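A protein chain is absent from this complex, but the other protein chains hold their places.
After this line comes subunit A, so read on.
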Amino acid sequence: MLEIPREILDAVIEQAQQGFPLEVCGLMGGAGNRVASRYPMTNTDASNEHFMMDPKEQFAAVKAMRAADEEMLVIYHSHPESPARPSQEDIRLALTPNVCHLIVSLENREEPVAKAFRIAAGVVEAVDIETI
């Protein structure tokens, strides 16, 4: 179970809509299974099919989380035209341990779908999202 404040999930969906047709990405920090902060990141690939985070922004976000006594809980990105499920590339590049991967699908832009997963050693496990 991943608890995400409604305003943070809404902001992620808004970021995805604003960034469409490109993929957008970011991080969420928090404690336990409760998200408390969001860090939108630049997709340095600026692509409709791929994302890559800016390392400088990644380091800054992690330090900010640490200063707030938070840890990285979620890596998120959007799928502008495909479902909210990890692609083979998402699975292969899920390298950071102990985080959830949240994907926002805009396959139907009128009804965005957000789903979360744990991915470890190529194994994908769905994680329920509870908005709080």
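What we mean here is this: contacts are C-beta pairs under 8 Å (C-beta built on N, C-alpha and C of every residue); 3 or more make two chains touch, one makes a residue touch a chain; residues count from 1.
Operating definition for what follows: contacts and distances are computed from a predicted model.
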| remark: Among "Sulfite reductase [NADPH] hemoprotein beta-component", "Protein translocase subunit SecD", "Sulfur carrier protein ThiS" or "ABC transporter substrate-binding protein", the omitted chain is listed in UniProt as "Sulfur carrier protein ThiS"
| said: If I consider the whole complex, including the chain that's not displayed, which of A:Met52, A:Val113 or A:Val127 touches that chain? | reply: A:Met52
| said: Out of A:Ile8, A:Val35 or A:Ile75, which residue would touch the omitted chain in the full complex? | reply: A:Ile75
| Contact footprint on subunit A, counting only the chain that is left out | 23, 25, 27, 41, 45, 47-53, 55-56, 58-59, 62-63, 66, 75, 77, 79-82, 86-87, 89-90, 93-96
